[in-house]
Structure formats: structure tokens, C-alpha cells
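A single protein chain has been omitted from the complex, and every remaining protein chain is retained in its original position.
Labels run A, B, C and D following the written order; every chain starts at residue 1.
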Amino acid sequence: MLTILFDGIAYGMVLFVLGCGLSVTMGLMNFVNLAHGAFAMLGGYVAVLAMQRLGLPFLASLPLAFLAAALVGIVLERLVYRPMYAKSHLDQVMFSIGLVFMAVAGTDWLMGSTQQFIRLPAWLQGRFEIAGIGIGRYRLFVIAICGLLAISLHWGFTRTRFGSRLRAAVDDARVARGLGIPVNRLFAVTFALGSGLAGLGGALGIELMGLDPTFPLKFMIYFLIVVTVGGTSSITGPFFAAMLLGLADVLGKYLVPQLGAFIIYALMVMLLIIRPHGLFARGRA
Amino acid sequence: MSAAAFEARVREALRAGRRWYPAEFLFWLAAFAAFLLLPGQLLLLNEVAILALFALSLDLVLGYAGIVSLGHAAFLGMGAYAAGLLARHVTADPLAGLACGMAAAGLLGLATSPLVLRGSDLTRLMVTLGVALILYELANSFASVTGGADGLQGIMMAPVLGLFDFDLFGRTAYLYSLSVLFLLFLVARRVVGSPFGLSLRAIRDNPLRASASGVPNGRRLAAVYALAAAYAGAAGALLAQTTQFVSLDVLDFHRSADLMLVLIIGGAGYLYGGLVGAIAFKLLQDGIASLTPQYWMFWIGLFLVLFVLGGREVIHGAVRAVVGRVARFGRGAAR
Amino acid sequence: MSELLTIERLSAGYGEAQVLFDVDLALAEGRSLALLGRNGVGKTTLVNSIIGVTRRRGGRIVLGGRDLTTASPEQRAHAGIGWVPQERNIFKSLTVLENLTAVARPGPWDTARVFAMFPRLAERKANLGDQLSGGEQQMLAIGRALVLNPRLLLLDEPTEGLAPIIVEELLRALKRLFRDEGLAAIVIEQHARKILALTDEAIILERGRVVLAERSAALIAEPERLEHHLGLAAAA
Amino acid sequence: MSAALQTFGLCKSFGGITATDHVDFALAKGARHALIGPNGAGKTTFVNQLTGMLRPSSGRIELMGEDITALPPEARVKRGLARTFQINQLFATMTPLEMIALVTSERLGRGRSPFRTLDRDATLVAETAEILTRFKLDDIMNRPIATLPYGRRRQIEIAAAFAARPSVLLLDEPAAGVPEAERRELMATVAALPEDVSVLLIEHDMDLVFRFANRITVLVNGRVLAEGTPEAMARDPAVRAAYLGEAAHV
Partner (left out) sequence: AQEAVKIGLVLPMTGPFASTGRQIDAAVKLFLAREGAVHGGRKLEVILKDDAGNADATRRLAQELVVNDKVSVLAGFGLTPLAMATAQIATQAKVPEVVMAAATASITEASPYIVRTSFTLPQASEPMADWAWANGIKKVFTVVTDYGPGIDAETSFAGKFKAAGGSVESVRVPLRNPDFAPFLQRVSEAKPDALFVFVPSGVGAQFMKQFVERGLDKAGIKLIGPGDVVDDDILEGIGEVALGAITTHHYSAAHDSPANKAFVADFQKANPGMRPNFMAVGGYDGMRLVAEALKATKGDASGEKLIAAMKGASWESPRGPVRIDPETRDIIQNVYVRKTQKVGSELHNVEFATIPNVKDPVKARK
């Protein structure tokens, strides 16, 4: 029973790792970036290539995945994303879906449509038991990374001036500029961070969710659920939302497998009805 | 200016919204003429007409009431299954099936409308999406009724109005779908130009001011949501009847997502957006897919990106120019 | 005294629409200017063009010898312009304190001084931007411009929505700023007289053009001209 | 004289802040009443509760003797309670004509009808035209509201409240952003309302307040500090200290 709790948390953390980049771009920048999954996929493929072709160890390929996705993020931000900020959410949806389509077909063309795999180092394989709870090493590793990420992101966005300047820029870019906030630079940095996190998430997720060209479409719904339920105004929101959804999903499927697929959706709808602005929306009356 | 003269001006201005433009006549003329001009493409055209009706439905809620929905497939699916099941178990009459599909989807819309009344765009997107996904899982679980993943087999439709049999070439199918689309379009056109339609725009623009002006926001939104759901149900029924098959796919996420693209391509909030978008989207998809079956997605994606990045202005500019010319021509002819 | 702001033949507008036509304006270091005119003549547009958030169609803007014509709004802000927009535009998801700290730059004005000037804001320090009353938002907008520690302050109807007692205080404070601290400012105000008493110079806009440039003191003394341009009843 | 609008022990708090604190208030029929008070005193919050935009924490609101505490905003409008907003709340994509037509159509109960047309409705056209003329909006009636200057938008805000033909009208700083020259005119329009329409005005322009009101309530920190005739209020030292300052020259 406790094992299943652990699994639930781990699953939640994987959701978080995939979603947290999105909660940076979509949540903090208010940009509906459905192409998030494409950046995740990019990170995944970079990790795969780094390990297969360059023979790099797994740990070394993770920062590489982050950097590659962040770099591509910066370039794309400069070239095509920037004019999108001022457009409507619907336009952003369409634009980023377009990018996803291109990424899916492009990856297919470059890398083939088959699943990609990585080989984890031995110390991350298998599981061990503490007090009767079976703990997968890799899952524990993911939980640890996520915890760190959540804490540092939360700190970065709420406790620093960077965070409040960013939120100001999102609230009203025109006035923020007029008051001397370097909106473009803030957005570029944040976007790179969001993309980089997506890339990292993609690399971490390969082992658990697989990687193929349809990845950005297949998991889009999950990213969105996490960010919406968590609310778009903080990092802690998506963190707890991911945890809650992960636990509910895993527990639900374990206890009543017949209801398996319903649980996550039903829970999402219910939570959104009770808290339309997300679990941890900031002080709305 | 006298009070009476000013009243006349006000009346005139209020009428402007519902006047028919020459380009509109041309549009529908072309749609019906396609039946004769493109006999080899009727199946595709039928799909276009159904998608257009589906997009019209989304335009009603998105373009006129400002409710974004990523779960419109729920209503399409509801309509399709209702019509399909009716045909299998009760009567094979297409019009009865159409009515049944619309009613079933409309009721579902009414029942789920409380869910979309609150919250931000994003919340609405996800709640509607959630409803559609739940419906998908339900349809999958109740395989004894819906046929599950294998789809609903053995739908045999009677002739439309007892006269026109569905044929392999899609002749009846296209005319039938197009007629339904046209009639429902007329209704929608009337509705959006009515006081009711005006109040929807009011809610979309500023819900706070709308309720301070005496508009019962919740009820109006529920009403239009149910209406749109019925439209989507009609599209679903047409789909079920003209393909004589229903599968889980009608409830799938990509339906709703494609629909969104269709409407954004065409532009929301003027009724023709969905229709134009449906034509553009299908032709594009079909055209590119037959050129490069493996990588059409790439080109569609590129199109979408370029479209948003500036292509829209170019296209809409061109369309406006054409419409303007037609209008001038129409006025010239009228003189 | 040297020129602080020079505007030459400025034309600007929004999208396709042109609002300002060939506006010339010069402001010396430490001087204050009242910007008057009826509704919709383009006062706000002029101020917005100085900070750079409209669409410029021609002309030049120079601040303290530096050509800002093509500079971005944030560069202009860094060059020393502080802006109180007409619609206040408080950042709604930031607290009162964050609204100030997010834009603050080093100088004599800090959050403490703003709070001393508007004690009400100190009481609402932790409220989010959209949880403030109209007047509180106005105070915050002014405070936010001050903590930028600008050389030139742009105030678009700063007394709007403030209680009389606060207006009095604000006007006193502005007077001190203009006179004692030598802060240059452009002020738009519906109550012409209130602001003419405070400023050195005045210009009146009509349909996007400058129709009158005069010393404020002189204008106060000639109510007919005010009446003529602004339609004010002669009686005070 | 019975009250048109009355509150009993009305309270509203946001977290730790009590914005409305046991307010007992009565607006007489046909009154020209002003509500003044320092920034953040709770005036807007009070109006928001009267019109149903905010739910009171406790207390009761009566309109013409009927308890409306739990009614939604639109139901209150139907019963004759209209308002303007401190910060313009307009339909940005509509034209002034459409906006006024909307309010009129709702007042006439047409909004429910999906198959009627607007232009064939003689009453609706006549009333819309009348409001547009009265507020001098005829020259801009077909321009999108979003492109109009602030002052004109302000007029539309007020015209929209009038178009609901209210018996009780709540004006939250109607003159904000209106140039001096036009303020008087604006208030003249308000003053010209039929005798039996009760008006509650919130305004920081004391000129207007003292010209317009025959009764004034002063709200400070969510509580009624004083109430009485304009003269009495202008003399009241507490009111001067909390709000008027030296402006109380009347």
C-alpha cells in the first residue's frame, strides 16, 4: 500500500517535471505555449543522441538537454515567438499547435518514427526496500530533482525582484516598458528557462514514458491539466496539483482499475469547478 | 435633425447588421453549384459541409459568447451516437435521426453548461476538454451500446424524405448535409442579429457591465451553449448518417483541436469564419496529404505558423478586396 | 538653465489614426509645464508619445541632449522619464509594495518616502493591485513614477479620483518637488486653475496641434483666454 | 417619506480589512443624495453590494421595501436599480448605438428573444434614439467605443445607466475624467431626471457635490461618520479633518 503511495508521488513528480516548464511560459508569461511538448521532445532526443552517439553518461546528458532546449527556445523566441505575445490566446494556440505539427513531422523525418530508448546507469536501475516499501531508484531520483526544482523556482519567482518584474510585464507590457522594465529581455530569459525545463523534463521522462515523434501531442493534455489545476500564478500550485493528480490517478487505478481512465479527468473537472482559477490562485476573492 | 429623421438613422444602423451582402449570395450559390461542378469531390465536400456546421457551432459560443471550448467533440459524438443508435434500433429515417442527435446533444449542452459559466479561458478549455474525455471513456466502457473501440456497426439509413437514397458517390450525402447546413446557418444568422444575440456580445465584451445592464449572464450563456451543442449534434448526426458508421473517434481530442484551428483560420464572430475555415482546412489537409502522405503534418504546421505570423492579414486583405469588388459589382448591377 | 526636453514636429497616433500633428515643445531643466485642452484633443497621446507607447509618424524627441526618437520605452524610462498613465494601469497581480519595488531605481525617492506621502498605501501594502480603491490606485501610480527617481515626470490627470484633502496634499507635495527639488514635469489636468498655479508654463492643444504656449502665471491672469480655449465659465 | 433604498447593518470584509462596517443607510424617494469619504473609505464597495456585484458578509438591503440582498445584479436592474462604474465598464467592440440598444432591449425584456430583430422594434428604436440625442452621442454613434476619447466614453457610461430608466440611480464618480466645462452640463442632465428618481452620487469634486446634493453622508473607514445637509457637513469639523480639508469653502 505504501509502495503505491510512493509510486503515486513519483508519477506526480514526472507530471510536474513535464509541466513546470509550461507553468513558467504559460503560467507566468501568460503565453499559451502548446509547443511545450516539442521542447520536451527536443530535450529527450538530445539526451538520447548524447548517450547513443557521443557515449555521454546519463547525468551529463541532462544538462545538455536543458541547454539545447533553452538555446532553441531563445532563438525561436527572438524569431517567431515575440510577435505572438501581443496576440490573442487563440492565435497563440494555433501558432504553437503549428509548431508542434512541424516538430512532430520534422522529428519523424530526421529520427524515424520508432520509439527511442536510453540505458540508465546501474545505480539508477532497480529498486530497494525500506520498511517494506518498494522504492524504485529512478523514481526516487526524479522525486529528488523535482523537489529541488520546485523549491528553487518558487523562490526565484516569488522572493526575487525578477519574479515581480516578470509578473508586471505580463500584467501590462506597455506600461511596464514605460516604467523601465526590460520586458523583452525578461521574456527571453524566462522563455529560455521554460524551454530548458521542458527539455530537462523530456530527458527525465524518456525512461518512464518513452519517446517518439508523437510525444508532444500524446502528452499535451497532461501538461495542460497540471498547469490548469495548479493555477497559473505560482510554481507551487502546479507542484501540488501534479502530486495530487498523480496520487489520485495511481491510487484510483490500483484500487478500482475499472474506473481507471475517468479518475484524472473527473478530478480535474471537479477541482476546476470548485477552484476555477486553480488550486492555489493568489488571493482572489 | 428632427427626432423622426434621427430615429430613421438609428433604425437603419441597426438593420445594417443583418443585411445580406452580394458576396453571401455568391457563397451559397457556389456551394450548391459545386454539386454539379465537382461530381468527383462530393465525398470531400460532404465532409467539408459537416465540418463547417461543426465550426458554426463553435463560432456561436466562441465568436459570439466568448466561451472557449476544447471539448466540442463531446456534442459531435453525442449527436453521432444518438443518430446512429436511433437508426439501428428505432427508425432509419434521416430527419428523425437528425432531430434526435440535435436534441441529445442540446440536452447534454444544457446539462454541462453550468461548468463553463465560471472561470478563465484556460479553465473553460480544460473543463470542456475534461467533459469530452470523460464522454470518450464512457463510450469506450459501454461497448455493449456503442460498440466500443470497434465502432457502431450496421447503420442503414433510409432515403432522405423517403426519396433520395444515400449513394456511393456521395450525391445525396452532400446535398443533404449542405441543405441542413444552410438552414441552420439561416437560423444562426437570425439569432445573432436578434436582441438575444446582442446580449451575448455584451457578455463577451464585458460580463460585469452586461449584468449591470440587466442581462442574466448565466442563463444566456447556458442557452447559447445548449444551442451550439445542438448544432454540433446536428453535425454529428450528419456524420453518422452519411458515413453510416460511428466510432470513438468522433469523441476524440483531435476533433475539438482541429475544430479550433478551423475557426481561428476562418476568424470567429462573423458566422462565415467556420465555413471558410472548414473549406480551407479540409482542402489544405487533403491537398497536402495526397502530395506527401507521410509529412503533411509538417506543411500544415508551417501553414498555421505563417498564417498567424502575418499570413492572415494577407489572406483576409485579399478576401476583403474580392468581397468589395463583388459588392461594388452587385450595387452596379442593382442600378 | 539648459534644455531638458525638446520635441520637434512630432506626429503620432494609434494604428492608422493620426492624432498629433507637428507638435513642438521645449522644456528647460527643472521647469514644469501644464498641458491643457478639451476632451480628446490628444493630451494623453502627447504624453504617451514622450514615453514612446504610441505610433510615431514623424518628428524628434530629445531628452537632456540625448536623441530618444527611436529609443524603446524602457530606454526612455532609464533616461529619466517617470510616467503616471491616465488609466493608472496598476500591475494587478503585484502587491502594492511589489508595484513599487519592481520599478524602483536608486535615488532620493524610495518606498518609505512614498508611504510617508500616502499613508493609506502603507496600510494596504500587501493588497494586490486590483484590490485597491480607485483613489488608492491613483496614489500608487504616482508613487510608482516617483520611485523611478526621474528627471522628468509625466502626470496624466494625477488628481483624478482623489479626495479633496489628498488633492491638497498632493498639490502641495508637487509644488515642493517642482520648486524645491527642481524636478521637471508635464502635467495634464482637468482643473486648469489648480495646475496653472503650480506650473511655470502652459500649452493648450486643440485637435492634435499646439494652439497656445504661454507662461502659466500669465494665463491665470487672463481668464478669457482660458474660457476661449477650454470653455471654462469665467466664475471660479 | 419611505426610503427607496435602505440598508440594515451592512458589513463586508476582505480578509482582515473591514470595508463596510455596519452601515445603516436610507436613500429617500426622489432624493439627491451624495456619499463622500476619503479614498478607500468603502464607497465603491458599498455600491457594489447595493447592486449585487459583491455579496455582503452580513446585513440586509431593501429596495422599495423589498429585500434584495440575495438577488443577482440583473434582477436588481429589472427592479429599477442602475449604476455607473468608477472605472468605465463598456462593451469595447460595440458602437455607442449598439450599447444603448442593448440596455434598452433588456429593459423592454427583448433579450430573451432569439428571433426578433432590433430594427423592427419601434419602441426600442425610439428609446435608443432618445438616449443618444439626450447624451449628444449622435455624432459618434457608429464608431467602435474602443476608439473614442476618454471623455466621450465616460458619457456613454452614464448614458447606459440612464437607458435602464432606473428609479434609483447610483453614480460612482461620474465626472471623473470629464473636463470642467462639461461637468456642469453632465450634472444638469442628472438633475433633470424626473423628481421621483432617487440618485446617490459618489464624487470627489466638492463643487459638484454641494451644487447637486440636498443631503450628504460621509463614510470613513467603512463607517458612517456623519449625515446631514450640505451646510451642516461643510461645517462639521470631523468631516473637514477627515475629508474636506480647506476645500470646504461653501
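Rule of thumb we're sticking to: contacts are C-beta pairs under 8 Å (C-beta built on N, C-alpha and C of every residue); 3 or more make two chains touch, one makes a residue touch a chain.
Remember, it's a predicted structure, so these values are computed and weren't measured experimentally.
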Please work out which displayed chains the absent chain touches and list them by label. A, B
Per the definition of touch given earlier, which of B:Ala8, B:Leu26, B:Leu43 or B:Leu284 contacts the omitted chain? B:Leu43
Using the document's definition of touch, tell me which of B:Leu175, B:Leu200 or B:Leu239 contacts the absent chain. B:Leu239
Considering the whole complex, which of A:Tyr138, A:Phe187 or A:Phe240 touches the chain not shown? A:Tyr138
Which of these touches the unseen chain: A:Leu56, A:Val189 or A:Leu208? A:Leu208
Could you pull out which residues of chain B are in touch with the chain that's been left out? 40, 43-44, 47, 137, 140, 143, 148-151, 153, 168-170, 239, 243-245, 247-250, 254, 289-290, 293-297
With the missing chain put back, which residues of chain A would touch it? List them for me. 3-4, 7-8, 10-11, 14, 105, 108, 112-117, 119, 125-127, 134, 136, 138, 207-210, 212-214, 218-219, 221-222, 249-254, 257-258, 260-261
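To be clear about the criterion, only the chains that are shown with their structure count from here on.
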Look at the interfaces B-D and C-D and say which one is made up of more C-beta pairs in contact. B-D
CA centre of chain C versus CA centre of chain D: separation in Å? 29
Distance between chain B and chain C based on Cα centroids, please, to the nearest Å. 50
In chain B, the residues touching two or more other chains are none
If I count partner chains per residue in chain D, which residues reach a count of at least 2? 14
For a test of understanding, state which residues of chain C touch chain D in their complex under the given definition. 14, 17, 38-40, 44, 86-87, 120, 124, 127, 131-136, 138-139, 157, 160-169, 190-192, 230-233
Using the touch rule from the top, collect the residues of chain A that touch chain C in their complex. 161, 164-165, 167-168, 170-172, 174-183, 233, 282-283, 285
If you look only at chain C, which of its residues touch chain A in the complex? 51-53, 72-74, 76-78, 82-83, 85, 89, 91-94, 98-99, 101-103, 105, 128-129, 131, 144-145, 148
